[in-house]
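Partial view: only certain chains, each at its native spot in the assembly.
Each chain gets a letter, A and B, in the order it is written, and its residues are counted from 1.
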Amino acid sequence: MSETATDRRAERIRDLESLLFVSDEPVSSTVLAQALDVERREADDLCEQLAKAYAERGAGIVLRNVAGGWRLTTHPGAAPVIEQYVLASRHARLTKAALETVAIVAYKQPVTRHQISAIRGVNSDGVLRALVDRGLIDEVGREDAPGRPMLYGTTPEFLERLGLPSLSALPPLAPLLGVPDDDAEAEASEDE
Amino acid sequence: MSDDRGDVSMTAFTVELPAFTGPFRALADLLLDHKIDVCDVAIASVTDRFLAYSKDAGTWSLDEATWFLAVCAILLELKVGRLMPRHEALNEEDLLGVSPDLIYARSLELTAFRRVAFDLSRRFEDEALHHSREAGPPPEFAHLYPDVLEKVRPAMLAQLAAGLLRPPPALDLYHVTPIRYTMEEAVAAVMTRLGPGGRARFRELVADCDERIQVVVRFLALLDLYREGKVDLAQAETFGEIEVAWQGAS
């Protein structure tokens, strides 16, 4: 009886850890409670237990309660190693998720948060907020639709950083979509 | 001796195509070896050229004409097999006259790939239960890279956007005029018009066709039925009427 309860608690902590791991923003205890199917208070308890476990074993991950909820981050002691790794990384400094999101906004603007998530197939709220924080995209108005959702577009800074004079200087998408490619166009014009 | 003469003449017969320029015999070898895609070769223009060549040469060798026709027939069959959707049963080795052993080995190979594909699908599904973290470094490290677009090029964004916005590929027939007629339909139409034990002229079998491509598909269906021994074809004279006679069991 008690063993089953312990097992269930262990399983919930496991699920909690997974959930916090994939999240790119603080998760409120309300959301955690809903996802784990527990009371809000228990969600906070579970977080505290997990945070304590990390601290006790001197883990590279720490769990913090910050504004807006619970968030995993790296141990401050590991900062020098992380900084070196991040700076040495040959990859673009934006994550794949961020690059995908900024690409969609660039080509589909003005676009809603919901449209972006639908195109990417994953919730993009956190990534969107990070891009706004970075000044690459911004709120540009509200859609004339029920709920009047916020519309997003790229900023002048985005163009400046890319070295583009205007949005029309973005490479055209049509040839990459494969539909009317160069060959097809050539053939079409021959037919005329 | 006559074989040799045929060879020499066929070597002299050259083609000029986007995919290949040179002796037709070499082209045929490359096609049959799968070194060149049969879909990249316009067989009609090869045929036109052959007729012109034969006329110019002034002499007709039965051997070379037969060889040419046989090769063209095989190429057409291969091409039909490649272009027609859902013609799963086509076995290219049958057409190429390769040994039954090789056909058997080939079918074993495909079976092995199918089994491995099943194994892969289970691995894909198991692995889909693992989720990775895409968020990157936490905001504490944001100061490290003030210009996040430093290594980003517009072309890279275009590629990403295209990958996400591209419509899902439908049935792919990009290299041919859209074919709205299927072999199944055409076979059914031919059989209906013939009826069991019936006879008809090809002209009658295609009387209801509106477009040339529909006639072509129906003709291919007829060839298919001929290959399966279900119909017999007869043509008394060149460009004369083609008589079709049902030979099927029922």
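As a working rule, a residue touches a chain if its C-beta (ideal position, glycine included) is under 8 Å from a C-beta of that chain, and two chains touch if they have at least 3 such contacts.
This structure is a prediction, so every number in the text was calculated from the model and none was measured.
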Stoichiometry of the full complex in this file, by chain label: A x2, B x1
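By definition in this document, only the chains that are shown with their structure count from here on.
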Chain A and chain B: spacing of chain centres that average the CA atoms, whole Å: 45
Residues on chain A engaged by chain B in the complex (per definition of touch): 18, 21-24, 71-74, 79, 82-83, 86-87, 91-100, 102-104, 106-108, 119-120, 126-127, 130, 134, 136, 158, 161-162, 164, 169-173, 176-179
Of all residues in chain B, those that touch chain A in their complex: 131-142, 144-145, 147-162, 164-167
